[in-house]
Structure formats: structure tokens, C-alpha cells
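Right after this comes subunit A.
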Amino acid sequence: MSIINDSLIPVIGVVTDIRIDTPDVKTFRVVTPDGKKAFDHKPGQCAMLSIPGVGEAMFSITSSPTNTEFMEFSIKKCGCLTQWLHAMEVGQQITIRGPYGNAFPVDTEFVGKDMLFIAGGIGLAPLRSVINYCRHYRDKYGKIDIVYGSRSMEDLVDYKEIIDEWVKDDGIDVHLTIDREQPEWTGHVGFVPNYVKELGFDTNKTAILCGPPIMIKFTLAGLQEIGFDKTQVYTTMELRMKCGIGKCGRCNIGSKYVCKDGPVFRCDQVDELPDEY
Partner candidate 1 sequence: MQRIGVFVCHCGTNIAATVDVKAVAEALKSEPGVVFSTDYQYMCSQAGQDIIKNAIAEHKLTGIVVCSCSPRMHENTFRKTAAAAGLNSYMVEIANIREQCSWVHKDMPTGTEKAIILGKAAVAKVSLNAPLTPGESPVTKRALVIGGGIAGIQTALDIADAGFPVDIVETKPTIGGKMAQLDKTFPTLDCAACILTPKMVEVAQNENIRIFSYSEVTDIKGFVGNFDVTIKRRARYVKEDLCTGCGACTEKCPQKKVPNEFNLGMDNRRAIYIPFAQAVPKVATIDPNYCTMLKTGKCGVCSKVCTAGAIDYQAKDEFVEEKYGAIVAATGFNPISMDKFDEFAYSQSPDVVTSLEFERLMNAAGPTAGTLLRPSDHEHPHTIVFVQCVGSRCSSCAEKGKEYCSKICCMYTAKHAMLTRDKYPDTDVYVFYIDVRTPGKAFDEFYRRAVEDYGVHYIKGMVGKVVPEGKKLKVQASDLLANKQLHIDADLVVLAAAIEPDKSARPLATMLTASMDTNDFFTEAHPKLRPVESPTAGVFLSGTCQGPKDIPETVSQAGAAASKVIGLLSKDKLTGNPCVAHSDENMCNGCSTCANVCPYGAITYQDKEFRMPDRTTKMRRIAVVNEAVCQGCGCCTVACMSGAMDLKGFMNKQIMAEVDAICK
Partner candidate 2 sequence: MQVNEFKPLIVAFCCNWCSYAGADLAGNNRLNYPAEVKIVRVPCSCRVNPMFILRAFQKGADGVILCGCHPGDCHYTSGNYYTRRRMALLFSMLDYLGIEKERTRVEWVSAAEGAKFAATMNDFVEKVISLGENKRLEDLRCKK
């Protein structure tokens, strides 16, 4: 008699810190009960988090792989599980398994490139891991531009880190925007796709897009308008997942499984997939 070890069986994670980012986004710091990082991952990869009896779901790991102490997850309250996660207090145990999915080609295609990160709302969560990875290995990449927008100032995820760290870095330009005017806001106002066009980047860049589908659609069109090719643009996707390992059969778009073959896709690859998303 022996115990079955399987990738479907999670390990225990302890929530050691909870940061309230926006009214509906919290960032959770997770380590194993002995205080270590649960597993290593690459930027863009995801993990399955669960509260037993409530459910299990896939979340992108928002902390950078270069952080060897813990993992972080920025989670927006939108369903049953996330509601429970939001109700957690520090010290609460959850279960975690992963890492799942492919990753951004940070050590191959991205090397030496100028990077343009474009995110909307909670879409910053999967990009934060890449951005911080790039910041950590700053010399491997060219100039970094970050365009990030949200509904309002309060809805900007990781605002503190952006202001305190990213903005201060050399060679990083952060362009923030919010959808509607606000008294305390002195920055840009307007939707992300338009802002990208306004900013008018030179096309010798690799762009990474993440946000609500409608934002992705229009920003991609905008990028193409200013001369980007789809092969230069990456995005990440999200579908209902159960196993995380390409077996349970529900997250496919055509023959590709988002959990295994994704979630990172180059936009020209997305075009090859049937229109099911």
C-alpha cells in the first residue's frame, strides 16, 4: 500500500499577507506551512488555488519567479471561490498546486527586445510577474514601457508598487490612465486602446496585452494601426479549467488547451484558433 502522488493533489499553502489593492482586488501572499515557496514558476504561469469544500480555480501567479520567498496572487472578487478568498484572514490555509501553463518567452524571444506592457484593470496581475522579472534582469531587455489603465484611481492594482518602484526605475516609462475624470487624479484620462494610439510607440517592440476581452480587441487593433504586427503581440487567456494539465477537456479552443498550451499566446497564433472565445 502506498500513497498516490498526483499533480491533481495539491499542497497546503498559508496566507501570510493580504493586501487590499482595490475595492474588489486583494493580493494574497502564499507560502507552504514551513515558510517556503510552494514551487518554482516562470512568468505568466498559473496555479490552482482552492478552499476545500468551496472550489478550486486557476489564478495567475503575480509575483516574479525571482522572488524566492513566496508567491503572490492578485485576485478579483467575481465568483463563489473568490468571494471566500476575499473573506480570508492572515494565517488561513488554502491548497495550491501548479505551476500550470506555458510562460512568456522571457528567456528567448523577449531577450534584447524593447518591451511594451499594456494592461487593463485586473489584467495587470499576470503581467506584474513578467514586469518584475524584466526589472530584475534589467540588462537582458531594452526599454520598457508600461501602459496601464483602470476604471478609476481606486481600481488601479498595485498602485503603490507602480509609484514607489516602477516609476523610479531607469529605462521604464509608466503611462497610467483612468477611464473617467477624478478630482485627485492628475494623470491621463481615457481608455487604454486610445491612450496607446495617442502615445504612438515605435514598432520595434514586443507588446504584451492583458485585460478584458473588449480591451484586448481594441488595443490589438490600435497596435496594428500604428504598425505592429500580430507576431509582436502576446496575450494571455482565461477559460474554465478544472485539471490544469490539459486532460479534463473543457478549456480547449480548437485543439489547443489553454491550461497547457496557453495561457500565453502570440496574437498570430490566436488567429489560427477557431473563433470560440
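Candidates were picked such that all candidates are chains of the complex that A comes from, given by their letters.
The rule we apply is simple: contacts are C-beta pairs under 8 Å (C-beta built on N, C-alpha and C of every residue); 3 or more make two chains touch, one makes a residue touch a chain; residues count from 1.
In this text the structure is predicted, and so the values were computed from the model without any measurement.
In the complex, what candidate makes contact with subunit A, out of 1 or 2?
1
Taking the complex as given, what residues does subunit A use to touch candidate 1?
Within the complex, subunit A touches candidate 1 at residues 83-84, 87.
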